[in-house]
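What follows is a set of notes on a single structure, which appears directly below.
Note that one protein chain is taken out, while the other chains of the complex remain in position.
Up next is chain A:
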Amino acid sequence: MTTTTPPVAVTGELATTAVARKRLSSPWASLTAIVIAVLWTTPTLGLFLTSFRTQDDIRVSGWWNVFLHPNLTLDNYRQVFSSGTSTDLSGYFVNSIVITIPAVIAPVLLASLAAYTFAWIPFKGRDALFVAVFALQVVPLQVAMIPLLQIYIKWLHIGGSFWTVWISHTMFALPLAIFLLHNFMKEIPGELIEAARVDGAGHVRIFFQVLLPLITPALAAFGIFQFLWVWNDLLVGLVFLGGKPETQPLTVAIQSLAGTRGSAWYLLSAGAFVSIVVPLVVFLSLQRYFVRGLLAGGLKG
């Protein structure tokens, strides 16, 4: 990049570096940055360290004492994973995985089809239908829950099963997913699709051979979005699986633990981190795509 940059831009770049340097040297700016970073990190760090302390230590002294008298243990994690106890979270952990995977795959598949249709297949009433789908984003989940619950129980007889959450998460994700993927698909040059058509390709071939490879990053972005959303969801899990420990996700289990064992910090801290670790790994490893999706939705929405 540097070899082809014209001289004007180079001076511009130098000037920016100078400004940046000046800004960095401003003690107030640095102080503000540090204060915010510390405020945003310390609460998590405190709970994280607590999850490795012994029950007795947690009860009598603050987590900051860990730096003076390190006395760490894995007992809390052992406890939340020991089978047979009332606080065993391993089953819920499995439930969360079982809930999340289909609830990510299904909306990605369906939304990519719908987004392709809205972006590249001309038909009468297309724009009106697209606006209607887009507008459904504003319906709060709360508005849809109870009638949906009745449909699951009375008509489909799937109350309390994984199917309720798979279908619900898919439905609720579609408006935003279609909107985001549509934005990405629209950016693809029309000549590419035109050329494929001239070659005699139908919509199915265009979808698979031309569009899908080009929008893979967008699919990844939305997939991560949906993954975090489903994994971290409480409302859908609570409403459709609330009374069923067999199928409930981690979030529901931990929320009820906070209600019933609210001062058992050795359980709550370890439990919280069991539920946090999976989204954190996904998030940190795929952050780039996630931010891309966020920006596409945030700025155009």
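FYI, a contact is a pair of C-beta atoms (placed from the backbone, for glycine too) under 8 Å apart; a residue touches a chain by one contact, two chains touch by 3 or more; residues count from 1.
Criterion: contacts and distances are computed from a predicted model.
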Given the options "Carbohydrate ABC transporter membrane protein 1 (CUT1 family)", "Cytochrome P450", "sn-glycerol-3-phosphate-binding periplasmic protein UgpB" or "GntR family transcriptional regulator", which would UniProt use as the protein name of the unshown chain? "Carbohydrate ABC transporter membrane protein 1 (CUT1 family)"
Among listed residues A:106, A:180, A:193 or A:241, the absent chain is touched only by A:106
What chain A residues would touch the chain not displayed? 12, 15-17, 19-20, 23-24, 26, 29-30, 32-33, 36-37, 40-44, 46-47, 50, 58-64, 91, 94-95, 97-98, 101-102, 105-106, 109-111, 113-114, 116-117, 121-124, 126, 129, 133, 136, 138-148, 151, 162-163, 166-168, 170-172, 174-175, 178, 202-205, 228, 231-235, 238-239, 242, 246-247, 251, 254-255, 258-259, 262-263, 265, 268-269, 271-272, 275-276, 279-280, 282-284, 287, 291, 294-295, 298-299, 301
